[in-house]
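A single protein chain has been omitted; all remaining protein chains appear in their positions.
Per-chain residue numbering starts at 1, and chain names A, B and C are given in the order in which the chains are listed.
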Amino acid sequence: MTQRVGINDFVVRFANVNGTGSASANNLFAKAIFRMGIPISPKNIFPSNIQGLPTWYEIRVSEEGYLGRREGVDLMVSVNPQSMLQDVSSVKPGGFFVYDDTKPLSPGFVREDITYIGIPMTEMSNKTFTNPRVRQLLKNIIYVGGLAVLIDLDINEIERLLTEQFEKKPHLMADNLKALHLGIDYVREHIAYPLPIRLERRNLLSDSIMVDGNLGCGLGAVYAGATVVAWYPITPSTSVAEAYAQYARVHRVDPETGKHRYAIVQAEDELAAIGMVLGATWAGARAFTATSGPGVSLMNEFLGLAYFAELPAVLIDVQRTGPSTGMPTRTQQSDLLLAAYASHGDTKHVLLFPSDPTECFELTALSFDLADRFQTPIMLMTDLDLGMNDYVTRPFAWDDGRQYDRGKHYSAEELTELVSYGRYLDLDGDGVTYRNTPGAHPSIGAYTTRGTSRDEYARYTEDSRAYKRNMERLALKWETIKGEVPKARIYEPEGDTEYGMLFFGTSTQAAEEARDLLAKDGINLNAIRILAFPFGPEAIAFIDAHRQVFVIEQNRDAQMRSMLLIEAGIEPTKLVPVLHYDGMPITADTIVRQINDYFTTKHRDSHELSKTSI
Amino acid sequence: MTQRVGINDFVVRFANVNGTGSASANNLFAKAIFRMGIPISPKNIFPSNIQGLPTWYEIRVSEEGYLGRREGVDLMVSVNPQSMLQDVSSVKPGGFFVYDDTKPLSPGFVREDITYIGIPMTEMSNKTFTNPRVRQLLKNIIYVGGLAVLIDLDINEIERLLTEQFEKKPHLMADNLKALHLGIDYVREHIAYPLPIRLERRNLLSDSIMVDGNLGCGLGAVYAGATVVAWYPITPSTSVAEAYAQYARVHRVDPETGKHRYAIVQAEDELAAIGMVLGATWAGARAFTATSGPGVSLMNEFLGLAYFAELPAVLIDVQRTGPSTGMPTRTQQSDLLLAAYASHGDTKHVLLFPSDPTECFELTALSFDLADRFQTPIMLMTDLDLGMNDYVTRPFAWDDGRQYDRGKHYSAEELTELVSYGRYLDLDGDGVTYRNTPGAHPSIGAYTTRGTSRDEYARYTEDSRAYKRNMERLALKWETIKGEVPKARIYEPEGDTEYGMLFFGTSTQAAEEARDLLAKDGINLNAIRILAFPFGPEAIAFIDAHRQVFVIEQNRDAQMRSMLLIEAGIEPTKLVPVLHYDGMPITADTIVRQINDYFTTKHRDSHELSKTSI
Amino acid sequence: MSYLKPAFRHPRTPKNKIGNTLKDYEAAMSTLCAGCGHDSIGMAIQLACFELDISPHRIAKMSGIGCSSKTPAYFLGRSHGFNSVHGRMPSVTTGANLANKDLVYIGVSGDGDSASIGMGQFVHVMRRNLDMVYIVMNNGCYGLTKGQDSATADLGSISKAGSVNAFEGIDLASLAVELGASFVAQSFSGDKEQLVPLIKAAIKHKGFAFINVISPCVTFNNNAGSTKSYDYVRDHREATSAIDFVPEEEEITASYAEGESAQVALHDGSVLQLNKLAQEWDPHDRLSAMQMLYGARERSEILTGLIYLEQKPELHETLKTATVPLIDFSEADLCPGAGALEVINAGFR
Partner (left out) sequence: MSYLKPAFRHPRTPKNKIGNTLKDYEAAMSTLCAGCGHDSIGMAIQLACFELDISPHRIAKMSGIGCSSKTPAYFLGRSHGFNSVHGRMPSVTTGANLANKDLVYIGVSGDGDSASIGMGQFVHVMRRNLDMVYIVMNNGCYGLTKGQDSATADLGSISKAGSVNAFEGIDLASLAVELGASFVAQSFSGDKEQLVPLIKAAIKHKGFAFINVISPCVTFNNNAGSTKSYDYVRDHREATSAIDFVPEEEEITASYAEGESAQVALHDGSVLQLNKLAQEWDPHDRLSAMQMLYGARERSEILTGLIYLEQKPELHETLKTATVPLIDFSEADLCPGAGALEVINAGFR
């Protein structure tokens, strides 16, 4: 058997039972690698229940900085008998299988082509600790210690992390250290170490941070001055509101009075949440909600009102695997069509697509400017993978010179000077009209906001011409928006090629890696990353400039491709769908495989997919 | 001044105040023309309130059978001082303006190019009748009498209609007749009659009926065996449930026990309405709901459940002008995208597009077969114009040999013979699987219907492969559906042309007329009418066979065109949008104008529209 | 006190203390049916605001969808309004109030809007004790969609179309008491003498003030057999007390025999003077309010007047939001700035 070899380039997977405290041990392990300056990307694969079912934590270590998911496990840490059979089979040939050999391995689990490493974690933990809950928790720290030795993980980093964590709880510290060293000592004594897959310090990440996207969103909302948050719990969006709350408690509470410069309401449902957001922005605040697919479905009616009555709103959609309740703890990019055209009648909505936690922060903050500027909902299309997994990412940054852009908005003084005020008068010819704040002026500016048709002065009307003028102005506003949303990022061209790839959000890391892999195989692709809907002219130009563009997305129905067809007048055969939709984050392999397939089959010139329903 | 001339070819418009009983007088007038065997199409243009605002009733008389709306009024009957100025100006030059000259016409209302005809309706009514409500009602009958003389409307037909109407209320009959003859006599004595625009009996309509689309839908549901109806009032869909109730009361009540073979629930909202429908179909009944745009928006989450859990449902969407509350009493075809892709995640829904009340009946009945066969929601996309206006249309027909197609469904006996039952096992390779009825079999067939992912045996799973298999099967089912929905209707080719037009629903009548008008101008167009989504191969072939196809629809964003682009892989430049969206029914003129514009401008080869967001 | 004679008089048009005439509280012509109860309620709102000397621009009119929800177009033309979607006025008002607590929020809704599609939000806005006035213009039917029975239609009530309602009606007043609304009253659109002081008290109440106003629909539900017709309501109403609103600065002069009257203090010091009290009713006791309502229901009476009142934390107090409206904070107050972000970044290294 040839063992897998690799320095700073492998995948470790932990197989645990949820509700047993494995998460913090696994995080400790990941963070220690990060502290060694080696790029990693951890992924939590957890069930939609609270306790007792299999859960996995997977870390890809990649010195080259490929942070998409990679298929196949090099090192499996199996602590869950329930899933052991499956776990054994997911190890790559030549890989390693670390398990709890308190009980002997059943012969059915033995493969010839992988290396088994037993560590009696339970036994050691039970011998050393008495409290059953503590035994369970520290069993996890034992395997961290053992692994550290096996792969040359810097033990000082682990100890330092534990010190930081238990600063205020020294009694816990001692037990944790003891457990750690039980693992270390056991492996040092019984097992040949290090393994051929192992770590070497690199210090590549001096500036980077390791954080999840939902935190970025919540923090971005605090920075952007959101004061009203209305939400309803739903996986995987819940931690957005929690992150906002966490930072608001630190930065928005008056130290003297204890009074809050923010208000968070856990609404009774998603309809109420978005209703509260619209009420708040109507009254002049910045407000947002965070939800996932089912919530967006429920918000449909209100989103149409916001579009038509022109109310700002920020909605963070942390997408999960649909349709319906689907797989609530799996990822997908499949709410695009719904979000883009939410609600009955002719509606279009602005979407932003962050691809890492730093962009979650930046684009969330930007959303509030865009919402105020264009008086319409802005939806941040993130997903479970980005929202709930830690990413190694650029640090958050804020320019203190930056000012909130509140858009066209008359102050009381400006109102006084007006001859007449028309809420929906297009004074600048860009489709964007002037708001004012209820209560600001005693006699000028009052009007009624409504979902029914009205004229330029916000007066109710059923006049066909007034209705049409308004709809045309909204279409004009849409054109204006195209030039103001973040531009697509076009990558450095890759040699001379007629082929391009287009991707967005959490498909980015895998797509970038796939591009490199394909280039190595001699297939050069130019690349563009979409950051916003509606698409800017640069995105259309990119597609126009290529013979064929692979559109990479994580859904079944090629939803981004559909939006490109609808909005950009692109010939369908030009856009080749590359789809992944099983709920797991997309991998470079999947992309490479599909693109290779395309080039090696007849599809090349008249690919079938574009002619059938995909 | 040249007066307008025309036999059986003109537009009459009545300007009334709503809540004053004008509707029945106007209907009487229309029905009498219909009884003379002359094709007509009446349109009600009413405000979104209950009493006191302007309302119009417009009748197009067209011996040639053009039943779309036509712009411009030949004969205005003005009974509402509120809207008189607007009413004067909407008369075509040479047209006629009939008004109540109880009070003199204000000079501001006088145009040189139209003919004024005063009838002292109020005065006559007040002189003859005492009860104020009766005076108001019969004033309307007076003008019907006057008009009859003016345009040679057969007075016998009117009297016969009154007799039918008041069969059981002879006292009302007398007053109505008296009022009718007041009008008749007044005109005969004071005014030169008939006008140059007038009627001549034709008896073209021996078999036709005159009825509205909502009635067709309600009746269709009774015939199709729907037993559970859950709905929430909303204009313009309310009369669908009412029509169902009306016929169910006659045909579904046990004469002996008074017990009902149906259940209608006015739900607390649209979410509950669709929930009840899904509960009912799950339990084995046929069930439907009727609503309009806002309701469909609210039903989004449940529609996703129905798609994913594979539950039959029939939803009748009587579309109105959106977005949001929009113009609730105006028409539009603008819920298409919402309906086609309703709900988060990858979802697709079957839509049917009736274009007259007879098709409302037929396609509603068919919806129940399709829903059972494919275990998915079927949405009938009708609209206010079709739903609430009377159409002259083919009579309803039912083949007594027809049998309800309940789709793949195991009886208790069949279950007993199964080795194993898997609710989502694709036994026939068409993506459609076998249901059974809860409670039918004591030990085989029980399973849990859910919106979460599950395997072929309906067991909950978070396994990526099982999830994907299921999604692929649903995609396969979609392919199967394409061959089973009503085929598009392709019209007899019009000479030799590379150009085609595509339309659906209530754009049909105007589009057909436009086609004839264009042909007269030397522009030949082939034509196709879409009856269903997903599109069948015949629709794609039609488009493929033409250089350019005009896609005619009543919305701003070219939603049908978008669906063609997404689903059919058609080159965008091929599909030229012809759009109308001001809330009034589309006219042939609008279509002709836009198509002519296209041919006379440079757009011909590289039309702009297809490159921008439309 | 009578709404016909404002205390402060002017030779021609009476002005209130802030110099406005009643005209300043009026708006566009109503397009409701002539005689619709809803219009009377709108007029009562205007009058209450005028007499309370509230500047119209400090009032926000909130509504859902229905004839009732259209009324904000016909009163207080100089106030901002938000005519939202069906059944969702409570959430929109909650958001608005969180953003700017200093406006007076007057929400109007219908029985369809609140008791059917809006039931969830109605319940939860009460639970949060949002500081607002919430008026249901209750006609027992869906006026705007042509008269279907609503969920507040009483069992056995006959509609204009002749159908007999087969479901028990939801009693919004007892529901509000049950759900902890801090001010609950019931009235009749035809009784301005009672309605105007109740609206004033509701405005002065800090917290959720609910008034269920029976407001006949003349077009669809004013026939014999309907329990929401003008005649029926006039014949069946029974007041918990006569009622006077006494602004804070005025002295209370009338005196009544012991046990027959009570004074209820409102948040800002003004007082509701209740005279000829119903027996065994304590407006501060939930159970007593419930008993009154259940008793009246049993006797087929419509209980009107103040029903229940309680002082408890409204939403801002519960959430500990700042004294200043949130919309008044500047960027500097809200944004932690680049420095803080450095510290935050450090925590993720």
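Odds and ends about this structure:
What we mean here is this: a contact is a pair of C-beta atoms (placed from the backbone, for glycine too) under 8 Å apart; a residue touches a chain by one contact, two chains touch by 3 or more.
Fair warning: this is a prediction, and the values are worked out from it, not measured in the lab.
Taking the complete complex into account, C:Leu175 is the one of C:Leu175, C:Val246 or C:Val271 that touches the chain left out. Contact with the chain that does not appear here is found for just one residue of A:Pro93, A:Pro233 or A:Gly483, A:Pro233.
The chain that is not drawn here is touched, among residues B:Tyr247, B:Phe353, B:Tyr410 or B:Tyr499, by B:Tyr247. Across the entire complex, the residue among B:Trp231, B:Tyr244, B:Tyr262 or B:Tyr307 in touch with the chain not shown is B:Tyr262.
Counting the whole complex, the residues of subunit C in touch with the unshown chain are 116-120, 123-124, 127-128, 151, 166-168, 170-171, 174-175, 178-180, 286-287, 290-291, 294, 313, 318-319. Counting over the whole complex, subunit A has residues 19, 47-53, 232-235, 238, 266, 268-270, 294, 324-325 touching the chain that is not drawn.
Counting over the whole complex, subunit B has residues 35, 208-211, 219, 222-225, 227-228, 230, 247, 250-252, 254, 257-265, 267-269, 271-285, 287, 301-302, 305, 395-400, 403-404, 437-443, 446-452, 460 touching the chain that is not drawn.
Criterion: only the chains that are shown with their structure count from here on.
Rounded to a whole number, the gap between the C-alpha centres of subunit B and subunit C is 40 angstrom. Per-chain CA centroids place subunit A at a distance of 44 Å from subunit C. Residue positions of subunit A touching 2 or more other chains: 301, 305, 450-452. Shown for subunit C are the residues that touch two or more other chains, namely 85.
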